[in-house]
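The other protein chains are all here in position, but one chain of the complex has been omitted.
As written, the chains take the letters A and B, and residue 1 is the first residue of each chain.
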Amino acid sequence: MTTTPVPDNILADFANMSAALTGFQSSVLRPFLDPVNLSGLYYGFAVSQVSQQAMDALLNAYRAIATQPAQTIADTLLETASPTPSNQAQIAQSIVAMWYLGSWYKPAYQNAGTPGAVVQVVSSEAYTNGLVWKAAQAHPMGYSPFTFGYWSQPPASLATFGVNVPDGGGQ
Amino acid sequence: MRKLATITLLALAFACRKELPKTAATETPAPAQEAKLTAAPSGPAIVLSSAIPGDAQFGALPPNATNEEKLLAIQGDFDIFSWNSFIALNWPPGPDGNGDPTKTIGQDGDNDTVWEHYRDVADVFLPGGKPPVWKGSTPVPPECTADYAPGMRILSQVGKTPTVLTEFSQPFNTGPLIDQNGVYTRYEILVNKPMFDYILSNSLYSKAGQKVFSGTVKFPCGVLGGAEGAIMVKSAWKIIDSSEMSRFHSEEVLVYSPASDNPPYPAKCGKQTMGLVGLHIGHKTNSGAQWLWSTFEHVDNVPTEDDVKGGTLKASYNYYNPKCSAADCPPNQVPPRPWDPTKVSSFHSQIVRINTFKGNEFAPTSAAERNADAVKLLAGVNPDSVWQNYELISTMWPTNTGTCQAIAGDPLGTPAPTFLANTTAETYIQGMVPNVSSNCIECHNNATMTTPVASDFTYVLQRAQ
Partner (left out) sequence: MSNGNGSTTAQYDVVIIGAGVSGNLIAKQLGLAGKKVLILEAGPTVPDSREQYMENFYLALAKTPESPYPSLAGRTGPGVGSLPDPAALPAPRATVLAIGRPPQQSHLIQSQTAGAPVNAKGEVRQLQFSSTYERIGGGTAWHWLGTSLRLVPHDLTMQSTYGVFQDWPISYDEMETLWGLAESEIGVAASVAQQEPLQAAIGLRYPPGYQYPMNPIPSSVVDQTISSAVSGMSVPGEGSEGGKEYSVFVTSTPAGRNSEPYQNRRVCAGNTNCIPICPIQAKWDPTVTLGSALDTGNVTVSYQSVAVNIAVEGGNATRVDYLQWSRDANGDLTSKPMSVTGTIYVLAAHAIENAKLLLLSNNQQGIANSSDQVGRNLMDHVLYLAWALADQPVWGYRGPLATSGIESLRDGEFRSNRAAFRMEIGNEGWNFSTGDPYTTTMDFITGTNNSQLNPQGQRLGGVKLAEQLNSFLTRQFRFGLLLEQSPQAENRVTLDPTYTDGLNIPRPHIEYGLDEYTMEGFRVAADTCSAVFKQMGATEFTQPTVHPYPPGRNPGPGDFSYQGKEYHMYGAGHIMGTHRMGTDSACSVVDASQRSHDVPNLWIVGSGSFPTVATANPTLTIMALAFKSAQSILAALGS
């Protein structure tokens, strides 16, 4: 991980790109006040796994299309329509997985073409802030911010959990 | 959602700075006090005032501030709030219980305080669920009558528990804090009038009343320049001798240990001079829907990890023996059971402050700065003021919250700093493990009444009988 602080504007780009890639609101990934600083943690960890150069290239690719709709950005950078995503798209996949699950999985090109090889849980905070649990309208197993009996009722909407749905979609 | 909070907080941050609340102190300042006002016109500051702040006051954010800079600035505003709260709560009270405008904190070295006239929870949650009164006598246990003089306080808690000893809301095996003389640290929990009134008017002082309560528990929020809001204070005390009194806020109290079945020991009571070693203030405010948590410690409590590593140790501490090696006195160990507060213990707690601010360096940076300001101010009243011997560890505040209301989707409000512990009260859960290490808001979020209904971040309601 980085030892010198990454400039705020770079982390902002990283967070905004990640928001588009993950489908969550950027204010969830990088709130106005961010004491947890997941984007700093994740940026540094990803760089340590794929190189600064590769991260820079990905961010530049993002910046070139940053004004496009979020879903377009996601589909473009992840090359979701392609049966053979590029290395850069695979890095984007690993970044999505890191935000969702709190763990880093090797891009397939680093694992003889086989995706899904886990490296490690990035940190305890990474686990407890995983986005997949919000996508499930739940909470990380082992970390409930809710109170007794909440499970008896349906949860709040997917939008409330931070997914960037246009009109309160989801369940 | 979050957007709303951002606007709210920004509005507070960039709004024209409000006037200092008009208090009796500023209208007719005592001569010594007038010279000590350091409120700069451009931002909030620590002041010698008996006015309890209803909420934090926010200065302007630096332009184009980075995340760190924003956090440092706002943390600073909350730390100023904490110090202003500490000063006002420790102000000498007048006959009505409010801070006496004709006096100044520490002018005579030590003084009686406003918060010590708040209502002890033992007098709020009475046997049989009887309705409490704000001002009234405390029942004196038979073992204490010999030493009792009217007005004396009775300290009985040896943990944050309603009964004697053992875990309370702490996750696991937390234990008592035992000083260098083998004596147990004692605790008190008190609530201010607005908190008391809410409990009384909603009949939450009894199990029966809690059972029929059908609403949502929501204590009143403090407002800047307005309503005080609910305040709860937790104090930690250790027995001191007369030679130490100059360094502590101290009181002569009755230390009472109710009889216990397991571990088995009879009741015991005795008069002691106790020194304040820790002060927790929980304050529900508009900007603190999850409450604002200000925690103070006596400066001689414990060394930090760095102090121990670097050998920069004081000659003595309240809860650490600098002459005992790590091998002989491994730090931060829970005393072995059984825990019997009526006896002098051969085990002395060897406590070190763990750095729980890694990645949140804005918190200790801000606290250090504010502590320096406050000490200067307090020592300026009287170089013998006991109050200069207390330091703010930090203030925990929710970064993402609405006005007096949590934001749906973020019940905890994403607190800053992410972990905070007072070595006298969260001694054994100093760390950085989510959901377990000390985090005021996270832990208090689990608080309920005697029924499993959420109790708005306070455990006091669990004491109802």
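In the analysis below, a residue touches a chain if its C-beta (ideal position, glycine included) is under 8 Å from a C-beta of that chain, and two chains touch if they have at least 3 such contacts.
Fair warning: this is a prediction, and the values are worked out from it, not measured in the lab.
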Query: Which of B:Ser250, B:Ser345, B:Thr401 or B:Thr450 sits in contact with the chain that's absent?
result: B:Thr450
Task: Over the whole complex, note the residues of subunit B touching the chain we left out.
output: 161-163, 166-175, 262-264, 332-334, 336-339, 428-429, 431, 433-437, 445-446, 448, 450-452, 462
- line: It is residues of subunit A that touch the chain not shown, namely 20-24, 70-71, 73-75, 77-78, 80, 85, 92-93, 96-97, 100-101, 103, 105-106, 108, 115-121, 123-124, 127-128, 131-133, 135-139, 141-144, 146-155, 158, 163-165, 169-171
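Just so it is clear, only the chains that are shown with their structure count from here on.
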Task: List the centre-to-centre spacing of subunit A and subunit B in whole Å, with centres computed as mean CA coordinates.
output: 38
Statement: So, in the complex, the side of subunit B touching subunit A is made of residues 1-3, 5-6, 9-10, 66-68, 70-71, 74, 359-360, 399-400, 408-412, 414-418, 432-435, 442, 445-446, 448, 452-454
- prompt: Where on subunit A does subunit B make contact in their complex?
  reply: 5, 8, 11, 25, 27-28, 31-37, 124-125, 128, 142-143, 145-149, 156, 160-162
